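All protein chains but one are shown at their positions in the complex.
Chains here go by letter, A, B and C, matching the order in which they are written, and residues are numbered from 1 within each.
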Amino acid sequence: MLDKTGIAKRISRELQDGWYVNLGIGIPTLVANFVPEGIDVTFQSENGILGMGPFPTEAEVDADLINAGKQTITALPGAAIFDSATSFAMIRGQHIQLTVLGAMEVSDTGDIANWKIPGKLVKGMGGAMDLVASAENIIVAMMHTNRAGESKLLSECSLPLTGVRCVKKIVTNLAVLEVTPDRGFRLLERAPGVSVEQIKEATAGRLVVEGDIPEMDLS
Amino acid sequence: MLDKTGIAKRISRELQDGWYVNLGIGIPTLVANFVPEGIDVTFQSENGILGMGPFPTEAEVDADLINAGKQTITALPGAAIFDSATSFAMIRGQHIQLTVLGAMEVSDTGDIANWKIPGKLVKGMGGAMDLVASAENIIVAMMHTNRAGESKLLSECSLPLTGVRCVKKIVTNLAVLEVTPDRGFRLLERAPGVSVEQIKEATAGRLVVEGDIPEMDLS
Amino acid sequence: MNKRVANAREAIAGIQSGMTLMLGGFGLCGIPEKCILALADTDITDLTCISNNAGVDDFGLGLLLHSRQIRKMIASYVGENAEFERQMLSGDLEVDLIPQGSLAERCRAGGAGIPAFFTPAGYGTEVGEGKEVREFNGKPHILETALTADFAIVKAWKGDTDGNLIYKGTARNFNPVMAMAGRITIAEVEELVEPGELDPNQIHTPGVFVQRIFQGDNYEKRIEKRTTR
Partner (left out) sequence: MNKRVANAREAIAGIQSGMTLMLGGFGLCGIPEKCILALADTDITDLTCISNNAGVDDFGLGLLLHSRQIRKMIASYVGENAEFERQMLSGDLEVDLIPQGSLAERCRAGGAGIPAFFTPAGYGTEVGEGKEVREFNGKPHILETALTADFAIVKAWKGDTDGNLIYKGTARNFNPVMAMAGRITIAEVEELVEPGELDPNQIHTPGVFVQRIFQGDNYEKRIEKRTTR
């Protein structure tokens, strides 16, 4: 079974050289720590920067340089700064090759719910609806089940949707799954020490298991 | 009767302090030479500059600094340069207080035709259609009649339109007229030495003459 | 044309109860903190505020929430503010949540004379409910309309008295698009210079979009999540 760092590490293996990548708040942010050697990716933050670098040192902290999670950041050589309309022009116009974000629920047709729980205080969708509606390549990073032990991979989302038929891949603490809208979640990899049976039990939506399911290689 | 310079001079009296103004090619361009004392206007050129200055000296000529008429220009202190989409955002968004342009024909409801003559080579509308569709305040600068002596102020334009019901005021070699879409061209002023009768003869569209029509004051 | 006003109080003259304001900033980064303070010092109420966020309890728009001057908030994310929660749950505050990219584009559209446009964001969600749907290239889009405001209030790094603005870092965010969309746009800047001191090639907001400008002193620029390595 993976912890959050493990999920981020597994997702980092999806990165391809030259990609522009938008990382959501939470587990996705950790992906930046595990970019493989020889892979040059550029991180975009939707508040208006391309070429986001690591967190600053105390001396480097600049109130005018934050990411979409409102954390202080640095800019790498080659960075560019722009306004919010231009930022979402990049996103909506599909100039960003990969979006990684968290979710509360994902359906086996690729719907995602990650912004609102009825009856609880709604904080807003931020940029999530724009990101999921436009990205050609969306990976969801999340735990396979919620705190009550219920599956977050469903046949249909019960929560208000963020986007429809948009999620392409899911990396959880238990597995890597591809969304095939016609057939459901196709199991690609098991987390170390996790059995196919455990994944079946934790998945409420349609699960497709074909052939041998390899264990993730995180080396 | 006015010459082209006189038309430009009369139009310059319409300028108000603080206005942003777009001047078309031809007579309108001359308006910049007659900005009244104490009136501070900023000229926009739709290829992407606010704060256009006079033509350059030989030494100042810069191939990267032209106006929409493709003439070399200078930039005044306080100028700003921007892309074509931003330039027309200013125009379409009605941030420019006055547009002055030439016309082949104007109708007494304010339609304008100034880009195309059927059977002749069409060069294109450039920015004219955007300008006339959006400007709140459009003054047409033109001769009252064409070379054949026919009126250019018509009940209906015969040429393909550039915009509908948009012209507010017309300054010709003979007169200043306001367009009142319900009633037609309302005569405001006569050019020096021109009689109301002459203006009536040269105007094919509905002409409203009420009370005494003063002669223009160009002092 | 000289657009300089003396201070924030003079800059906000004419803002009245019931008006719609746009306020630049992302979180607390790039917010017009001087004008917000000046507004908090008035008895103007029933404001509709369009801003990506709603400040924190004791800074930014949180100050106007605390003084109950805001009737309606149009934003994309409002999670950092306990006062906000109280007023929203009690029904005192109306909230309209808009996807961040649609919010930015709707402001730009308002400034650019584009009354409506199609976007895929929000299709199939409650954001799309009641909105026209149309397919382009096999993908469903919804029709979103332009946003404008009686006053837009933005914060820039440098400006000149003609209203030209330059922003610094990610404090730029919503400021340029909101500057375009105000019937009257107020800019507060850290440094106000004479025309000619800024390079025309480097202007982010051309002066035509700005009607009033002043220099604020001692910007607090509070950091929400100071994160270091």
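List of remarks:
Quick note on the criterion: a residue touches a chain if its C-beta (ideal position, glycine included) is under 8 Å from a C-beta of that chain, and two chains touch if they have at least 3 such contacts.
Quantities reported herein were computed from a predicted structural model and do not represent experimental measurements.
The absent chain, not drawn in this view, touches the displayed chains A, B, C throughout the complex. Set against the missing chain, the residues B:Asp3, B:Asp17, B:Asp62 or B:Glu150 yield one that touches it, B:Asp62. Listed residues A:Ile81, A:Val164, A:Val194 or A:Leu207: the one in touch with the omitted chain is A:Ile81.
Contact with the omitted chain, checked across C:Lys3, C:Lys34 or C:His141, is made by C:His141. Residue-wise, the contact with the chain that is not shown comes from B:Thr162, picked out of B:Gln97, B:Thr162 or B:Thr203. Within the complete assembly, residues 105, 109, 112-120, 134, 136-137, 141, 145, 166-169, 172, 200-202 of chain C touch the chain that is not shown.
Interface residues of chain A facing the missing partner chain: 17-18, 20, 40, 42, 44, 49-51, 75-82, 85-86, 88-96, 134. Contacts to the hidden chain, counted on chain B, fall at residues 45-49, 54-58, 61-73, 75, 81-85, 87-88, 91-92, 111, 121-130, 133-134, 160-164.
Here is the rule we use: only the chains that are shown with their structure count from here on.
Averaging Cα atoms per chain gives one point for each, and the point farthest from that of chain A is the centre of B. Distance from per-chain Cα centroids to the pooled protein Cα centroid is smallest for C. Spacing of chain A relative to chain C, judged by their CA centroids, is 29 angstrom. Taking each chain's centre as the average of its CA atoms, chain A and chain B sit 55 Å apart.
In chain C, the residues that touch at least two other chains are 108. None of the residues of chain B touches two or more other chains.
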